[in-house]
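Just one protein chain is left out here, and the rest sit where they should.
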Amino acid sequence: MSEKISLFKEDGRRLDDRAPDELRPIKIKVGVLSNAQGSAYIEQGKNKILAAVYGPKEALPKHISLPDRCILRCRYHMAPFSTPERKSPAPSRREIELSMVIRNALEPLVMTSLFPRTVIDIFIEVLQADGGTRCAGLTAAVLALADAGIPLKGLTAACAVGKADGKVIVDLNDLEDKYGEADMPIAYNPTLDGITLLQMDGIMSKEEIEQALSLAITATQKIHKMQVEALKERFSVPRREG
Amino acid sequence: MSEKISLFKEDGRRLDDRAPDELRPIKIKVGVLSNAQGSAYIEQGKNKILAAVYGPKEALPKHISLPDRCILRCRYHMAPFSTPERKSPAPSRREIELSMVIRNALEPLVMTSLFPRTVIDIFIEVLQADGGTRCAGLTAAVLALADAGIPLKGLTAACAVGKADGKVIVDLNDLEDKYGEADMPIAYNPTLDGITLLQMDGIMSKEEIEQALSLAITATQKIHKMQVEALKERFSVPRREG
Amino acid sequence: MSEKISLFKEDGRRLDDRAPDELRPIKIKVGVLSNAQGSAYIEQGKNKILAAVYGPKEALPKHISLPDRCILRCRYHMAPFSTPERKSPAPSRREIELSMVIRNALEPLVMTSLFPRTVIDIFIEVLQADGGTRCAGLTAAVLALADAGIPLKGLTAACAVGKADGKVIVDLNDLEDKYGEADMPIAYNPTLDGITLLQMDGIMSKEEIEQALSLAITATQKIHKMQVEALKERFSVPRREG
Amino acid sequence: MSITEQRPIISKLEKQELYRLLAEGKRVDGRGLLQYRNLNVQLNYIEKAEGSALVELGNTKILAAVKVGVALPFADTPNEGILIVNAELVPLASPVFEPGPPSEESISLARYVDRSIRESKAVDLSSLCIIPGRSVYSLYVDLYILDYDGNLIDASVIASVNALGTTKLPKYSVEGQSIKKLDEYFKLELKDLPVSITYAFFGDKYVVDPCLNEEYASDFTISMTVKSDDRFCAIQKNGGGMISPRGFLELLDKSIALGKELRSIAYSKLSGNG
Amino acid sequence: MSITEQRPIISKLEKQELYRLLAEGKRVDGRGLLQYRNLNVQLNYIEKAEGSALVELGNTKILAAVKVGVALPFADTPNEGILIVNAELVPLASPVFEPGPPSEESISLARYVDRSIRESKAVDLSSLCIIPGRSVYSLYVDLYILDYDGNLIDASVIASVNALGTTKLPKYSVEGQSIKKLDEYFKLELKDLPVSITYAFFGDKYVVDPCLNEEYASDFTISMTVKSDDRFCAIQKNGGGMISPRGFLELLDKSIALGKELRSIAYSKLSGNG
Partner (left out) sequence: MSITEQRPIISKLEKQELYRLLAEGKRVDGRGLLQYRNLNVQLNYIEKAEGSALVELGNTKILAAVKVGVALPFADTPNEGILIVNAELVPLASPVFEPGPPSEESISLARYVDRSIRESKAVDLSSLCIIPGRSVYSLYVDLYILDYDGNLIDASVIASVNALGTTKLPKYSVEGQSIKKLDEYFKLELKDLPVSITYAFFGDKYVVDPCLNEEYASDFTISMTVKSDDRFCAIQKNGGGMISPRGFLELLDKSIALGKELRSIAYSKLSGNG
């Protein structure tokens, strides 16, 4: 957020031609990997992200298990080629933090008490990054959990909102993330009316946060519908071909 | 020990105005932390050091435990801001060695056979370093053990002696440590008449070592008295205030 | 394999005066260390390599053990001073790969089903490297296993073959390894007529590989005889001295 | 891998008592729901560092110190100084802290404090350039947790800002492309005094500045950093659980009010520090 | 320490069935003994990388991408660019892959692919020098295993060569000893199209392109990389077991024939890629 560059065109639209409250094109596919119990793939703008779920399975070593519920392990990871400069494959401090906030956002969603003494592993691999990867990754991870047949309390969708050139906007791309004034990733579960991931970085007034939150809820509701569609497609009876 | 700088003033006193056999001002306080079972704080010159003790507690993993006595674990660690140049928080080779020699010095002091299959953890954090940190840290660690109620065979006090500008001196400060000719850290238990920590670095003749050892014994006896005082203060019945 | 340097002299012999199919001088001694259950030392050219074996012993932690046979652990390691530039003692990617291919070459040799739930440790330390260290190390490791009294299905010997200046050669030295056109390390067990280690690096035609393999079999048979001799010497009844 | 944490068990009775009290608007230590614990700040605790502060918030005790160096600037900000925040959860402070590489908890703490300082622009990094593209000041803020009784975030922000507020930087003379350290110093000027306000949630109740037992018994926490102008520069939900949008918006006004109050106490010693 | 691997148990019945079929010259998935699975190549999958390819070989799925940088050359090759191959066996791809530092399997895979490219001279490193001894191109080839159903080696060689074949490098202008990135690009030209052929051995039988269950049931595998001119540039036996010299020699002709066939399929999209 250093140099001054304009993020809006003269017609009031964003540089990628979106309205302030418009999402980027999103493509979701569930059940894309053969080894994982559940998996999902998401494209959101130029983001390309895979999520996979293994489990519930025996928690080893035993001392990490809990007697009354399953535990979650979560790894958010960026491929070395996902960023403009090659990234070391070793987890960065940022990746460690995001693995935690994503796990925190999934904990209240999973019916963990159904699987005592087990562990569910959630892997998110960012193949190409274009801003908002934690949110898109979370959106995919929720679907991978559903694909794995793990009972969930509804579906959670996530989207960043924020501020650029003084305007509140939704679904920031890489440029807006970098040169904008604020970034607020939010995960929202419309079924439970609950925010499960919430971070903010940058400067916003109380009024701007209120406005941004409202945009976030609308956006995550839209993404939620796409999640439902993607699951339907996955579980629809395949037509007899030819 | 590279450049030539004079460590004595014309009046025969050291640069900080001490006589050769004079300790720096020492301030000791026992019971300074709320979570640790035992703790102590020491200032010696500009050294500021905290020690804390946890245990005895179950030794995990089990294979590290001993059937006939408790084991000690010890970590001597310097804060990144404790030294003139910022120090990486990862343990240096020096810190690994000092953790070992301090543990060795504590082993004969603790009545380890009273607590078979358990472990006692001893943590020493150097917040500000000014020469002689291993000795001051050990002096504090002994008090943290006593504060934790762990039965000891008396109290051990430690102090470095050494040589600067050809003179044998006691309690070297940072400058004397760096530019002096020898440094000999010693831990001594006056109750048991035993030396439990002994190292030397630099050059001394047999006669100089004899002289230095004699200074060390007097110095550790003085510090031993301060240890006793600090414990008394800790365990004295608090007066009704006001 | 970068610069162009000639690896043959005008008389058709190699720079160290060997014929293309000639081994370097080899010196083998079995039983050279006092702590290891088995040990062997080999000099091949300027290679100086020690191998030691510990076990079979209880496999710890237990989850690594196998119910029907013993497992092997193998470490190929180069001393920091073994190479022209000092090498970091931490295992390089190359050392990790070679530890694996050597273990793979030893697995079919050891009668592992005799020792269920145990582990055999094999350590190879390259003290001085001169080309062909994995092969010489393997030759020594086999003898260390035999010296440890571990039942083997015969002895395996290893030797690199390859190509330099267009000619197929045996037992490449450091220079030939570096400036030659191909290097093919092979371990061969003449008793079982089996190749247990096989790698190739560089460029060779089908015909050259055939020719090289034939050289390798002759070479490993020679080394096999030296292995047998070395074992005999080790286990011969010592003559009464003096 | 981030893994579901195993919180130390606080007894069922303790937890029931805590909830019973909350239902009556009370807390285990007698505080009001939106009341901070006693705050004690000691400036310049580490004389050998360029800046430092020891902060006690109830029994939570944190030492922050600033070491100043000279470094090559990052390629994309050639005219800016470097600010790095690091947090050490040393095992001396709590039986749940372990020696070893930074835990996700310590990384997350350091990153939140970093965002609070960086985004509030409390430190004007462009004033820390000596030779553009070549030599800039580097400020290493090290947080040392000495005693752990909950709410590390708020105490760490206060400790860091106080430590930065006491920081003195050596002057350098510039000759061509090389620099020379002078025997003069100047004070780092703070452009903002951010404070973080942390809430712990229990069902439909919440408290501010949770102590450790409250943290363990809570569903999750939310921290918000407020700038001097009442705008927000960092927010973070930690732990599982969920909050309704309405519940979240409710916190904004509270944080502005609490922020004003806390700021006036937290940085009161800085004005006197010359 | 390299340690005897614990292969996931495939049921005794499954293994017997596999051997029974092999005795009849058949495989579990109906393929012929020397038949590859379906191969699907998608070029330029990662638009933000300088080159990339997604390869599916049956259910095995591998993404290779090339990142281009500028670096100091190695001291002993001042006129050559730098090529580094790295493989990540990410845990998403298989329950047997674990997060953490590279395993011996991933190191061995990357080193084999590196040898296949380097020794075949598919990339002319001497064409990647900008200023001798000072600035050369560095090519980082990252292999990302996304789904693991055996034969990583052959699929990785194909993915890497395709990714390199799509790679575009930025041009630099040289002024004295410094360089400046231009807004022009040139295509990396491949001098060879190596393919690796991998065999899995079961007693006296063997198959090509083993799927995962075949790998687990096999005694060992042998991989051979064949250049466009039918010469060999890398060979590697993996796993225990042993092969007779005659058995090994028999593979050479097979590999040349299979290599021709596989090469024509594996790199068919490269010619169209401009």
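By written order: A, B, C, D and E. Residues from 1 in each chain.
What we mean here is this: a residue touches a chain if its C-beta (ideal position, glycine included) is under 8 Å from a C-beta of that chain, and two chains touch if they have at least 3 such contacts.
As the structure is a computational prediction, the values presented were derived from the model and not from experiment.
Interchain touches from the omitted chain, evaluated on the whole complex, reach B, C. Note that of B:Q37, B:Q128 or B:T196, the residue touching the chain absent from this view is B:T196. Contact with the chain that does not appear here is found for just one residue of C:P25, C:P80 or C:P151, C:P80.
Across the entire complex, the residue among C:L7, C:L23 or C:A36 in touch with the chain not shown is C:A36.
Across the entire complex, the residue among B:I5, B:A19 or B:I64 in touch with the chain not shown is B:I64. Only one of B:L7, B:I49, B:L72 or B:L231 touches the absent chain when the whole complex is considered: B:L72.
Contact between chain C and the absent chain runs through residues 33-36, 39, 46, 48, 50-52, 54, 75, 77, 79-86, 89-90, 121, 123, 125, 127-130. Residues touching the missing chain, restricted to chain B, are 2, 64, 66, 71-75, 93-94, 96-97, 99-104, 107-108, 121, 184, 188-189, 192-206, 209-210, 213, 217 (touch as defined at the top).
Please note the rule applied: only the chains that are shown with their structure count from here on.
Graph distance from chain A to chain C, where chains that touch are one step apart, equals 2. By residue number, over half of the touching pairs seen at C-E are also found at A-D, the match among B-D, A-D or A-E. Taking the mean of C-alpha positions as each chain's centre, the chain lying farthest from the centre of chain B is E. Of all chains, the one whose mean C-alpha position sits at the greatest distance from that of chain D is C. Put simply, the C-alpha centre of chain B and that of chain D have 32 angstrom between them. Centroids of chain B and chain C (each the mean of its C-alpha atoms) stand 52 Å apart. Measuring from the averaged C-alpha position of chain C to that of chain D gives a distance of 58 Å. Not a single residue in chain B touches at least two other chains. Within chain D, contacts with two or more other chains are made by residues 1.
Taken as a graph of touching chains, this assembly forms an open line, each chain in contact only with its neighbours along the path.
Contact between chains, using the touch rule, shows up for A-D, A-E, B-D, C-E.
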